[in-house]
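Okay, structure first, notes after.
Up next, chain A:
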Amino acid sequence: MLLNEMLLLGAVLFCIGVYGVLARRNGVLVLMSIELILNAVNINLIAFGAFHDTVVGQIFALFVITVAAAEVGIGLAIVLLLYRNRRSIDLDQVDLMKG
Partner candidate 1 sequence: MALVPGLIKGLKVTARTMLRTLFGDGPPVLPAPSKHAHTVQYPHVKEIPADRARGVIALHEENCTACMLCARECPDWCIYIEGHKYLAPPRREGGKPRQKNALDRFDIDYSLCMYCGICVEVCPFEALFWSPEYEYSEPRIADLLHDKERLGEWMETVPDFEPYEAGSQQKVLKVPR
Partner candidate 2 sequence: MSSTETGADAEAGAQPDRRREDWADKMADALGEGCLEHHIIPGSDLWVRVTRDSWTGAATAARDRLGCAFFDWLSAIDWLPSPYGRDMDAQEDNPEPRAAGATEQGYAGGETRFQMVMRLYSVTDHLGITIKADLPDGDLSIDTLIPIFAGANWHEREAWEMFGIRFNGHPDLRNIYLPGEFEGNPLRKDFPLLARRVKPWPGIVDVELFPGEEDS
Partner candidate 3 sequence: MIAEHVAFGIIAAVMVASALRVVTTRDIVHAALYLVIVLAGVAALFLLVGAEFTGITQVLIYIGAVIVLFLFGIMLTRSDFDQDAETDHKRKFPAVLTALLLLAVMIGALVDRFEDIELDPTPQTTAQVSDELFSQYIVPFEAVSVLLLAALIGAIVIARREEGG
Partner candidate 4 sequence: MGLVASGKAPKPLTKLLNLSRKYSIWMYQWGLACCAIEMGAVIGSPRYDVMRLGVIPFPASPRQADLVVISGTVTDKMVPSILRLYEQMPDPKYVISMGSCANCGGPYWDSYSVTKGIDQIIPVDVYVPGCPPRPEALLEGIVLLQERIGNEDPAVRWKGGPIVVD
């Protein structure tokens, strides 16, 4: 692979993720879009790791995966909580988020 191919792919995924975060109003879908973003980051990390021929890229990717798992856990807990209280996970209807 060419390095820039990898990076490009990462960039595309990243932007798709960003679009998802902005366009979606379902809590779970927003979280999924965030996952996309994090994966895009991971691709970059791994690509650079391979580029520099070091395993540090992998290690960072591992950390990112860990953080992502934690993030999803908490995020979904919040979504569930919202759902419990409002019977909906539509973020538009969550005044709380709007301040």
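In this text, a contact is a pair of C-beta atoms (placed from the backbone, for glycine too) under 8 Å apart; a residue touches a chain by one contact, two chains touch by 3 or more; residues count from 1.
The candidates came about this way: all candidates are chains of the complex that A comes from, given by their letters.
Quick caveat: nothing in here was measured; it's all calculated off a predicted structure.
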Out of 1, 2, 3 or 4, the chain that touches chain A in this complex is option 3
Chain A residues touching candidate 3 in their complex are 1-9, 11-20, 22-26, 28-29, 31-33, 35-36, 39, 42-43, 46-47, 49-51, 53-59, 61-63, 65-74, 76-81, 83-85, 87-90, 92
